[in-house]
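For this depiction, one protein chain was excluded, whereas all remaining protein chains were kept in their positions.
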Amino acid sequence: MTFSLTHLANPTRFLNFAGAVIPSLAGLAVILLGAGLYLSFFVAPPDYQQGETVRIMFIHVPSAWLAMFAYVLIAISGLGTLIWRHPLADVSAKAAAPIGATFTFLALVTGSLWGKPMWGTYWVWDARLTSMLVLFLLYLGLIALWQAIEEPGRAGRAAAILALVGAVNIPIIKFSVNWWNTLHQPASVIRAGGPTIDSSLLTPLVVMALGFTVLFILLHLIAMRAEILRRRVRALQQTQVAQAALTGA
Amino acid sequence: MNIPFTATLEAEGIACERGGRRLFEDLSFALGPGEALLVQGPNGTGKTSLMRQIAGLLPLAAGTVRATGTDADTPAAELCHYVGHLNAVKTSLSVRENLTFWTGFLGGGNVDAALGTFGLTPIAGIDAGLLSAGQKRKLALSRLFACPRPIWLLDEPSVSLDVASVERLSEAIRDHTKAGGIAIVSTHVPLGADFTHTLDLAAQDPLEYGSAEVPAP
Partner (left out) sequence: MTAALALIRRDIALAFREGGAIGVALGFYLVVIAIAPFGLGPDLNLLSRVAPGLLWVALLLAALLSADRIFHNDYEDGTLDVLTMGPLPLPVVAASKSLAHWITTCVPLALLAPVLGLLLNLPIHTIPLLVLAMLAGTPAVSFIAGIGASLTLGLRRSGLLLALLVLPLYVPVLIFGVSTVSAAVTGPGSPWPPFLMLCAISLASMVLAPLAAAAALRTAFR
């Protein structure tokens, strides 16, 4: 693990690696997602209680899982930027943020669509939904911070600090939202999913989760590659400006 | 400035990177008590960055900066005064209040004597916001005398000063080195200070930078 991470620290080597891996990952994602969608929509039986709406779960749960996974990845990348000074850590974090935000948004939308037939309304301030909403706001903050700072070095370090501050805060937010929720909506919330899941539902869920994860890694690699290339263009432009200044422009 | 300073300053193999571009690298020098270094070079060669690196305000891309003074464990920045392009003057505080705050914060020093150095005593009670650019600069430089520190980092200190004040500044730098202090100055106008060393950042092409060694005596 350490070997491969240090090995890939060189951007050029990373670009080669990404170029080699991306096609096969894309193929794998297509296969897994295709199989997952088929299983979810045609094989899995409708739930005896929730009916056909249970199928939303196959999108919702993997999205929620990746929403959190992406944040953890950003926080670890933040450590990489600040402590190990890994040259690709901030690229990784920057690339992961919009993808993570998208999955969070997907989880929110599917959650509220799922909630409509169950709660009779699109939005309830359910503890899980609310925590997800706060997570989404944290993502927006991260992305906004990246947009606002032009110099990539400073942007990376500032975002790393914000990501770590958020990582420390997320458990506290989660806990306090639970407190708030039980205070205001005692036991009226129908829990999403149950303690046990039948295997006929579990198999499609696992396949979908795997497919989403591969999709995430694929998108992440592509976004990282784009970011590295963007920085190279920027550096070239700066050299141009500097040379123009030397020749008396 | 009767306190004799004994600090030395040593930079070893330092490099500077701004926005992905190397400004300079493998830069080394050592300064002993009473020595003064003149930093030269056209705009954009990294004079300000070098000063800020020594002051601990910019990270070093490589190398080390060490200062040894009377107190071995004090970080280099704490032995330094940095006067850069910004004056660090609070416009809604009076001239005296500005200096009193710095003596309270940085530790030191005789505010009245410091006010006298650049002839600010008559306007000590006036809000600094009313001062001219040159007077604000003098107030910034007065910090050097209000809180004695052995190493002075002066980045274009003569900007917006009149001829007499530049002369006064040169004299102050001479007095400081005579008392065993170190001064690193970047300037475009000739200052009447005795520089023991000169560092020209434009001497080499940035990409093929050798070591700009300034030998210790």
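Should a chain be cited, it is by its letter among A and B, assigned in written order, with residues numbered from 1 in that chain.
Operating definition for what follows: contacts are C-beta pairs under 8 Å (C-beta built on N, C-alpha and C of every residue); 3 or more make two chains touch, one makes a residue touch a chain.
The shown structure was predicted, so the numbers you read here are calculated from the model rather than taken from an experiment.
Taking the full assembly into account, the omitted chain touches A, B. From the options A:22, A:35, A:140 or A:235, the residue with contact to the unseen chain in the full assembly is A:140. Check B:15, B:58 or B:166 against the missing chain and you find that the one touching it is B:58.
The hidden chain makes contact, of the residues A:16, A:49 or A:169, with A:169. Among B:29, B:82 or B:118, only B:82 touches the chain that is left out of the view. Within the complete assembly, residues 52, 55-59, 77-78, 80-82, 84-93, 97, 101-102, 104-107, 143 of chain B touch the chain that is not shown. Remark: the residues of chain A touching the chain excluded from display are 82, 134, 137-138, 140-141, 144-145, 148-149, 153-154, 157-158, 161-162, 164-166, 168-169, 172-173, 175-177, 179-180, 183.
Everything that follows uses one rule, which is that only the chains that are shown with their structure count from here on.
Considering their complex, residues 19-21, 44 of chain B touch chain A. Touching chain B in their complex are the following residues of chain A: 151-153, 231, 234-235, 238-239, 242, 245.
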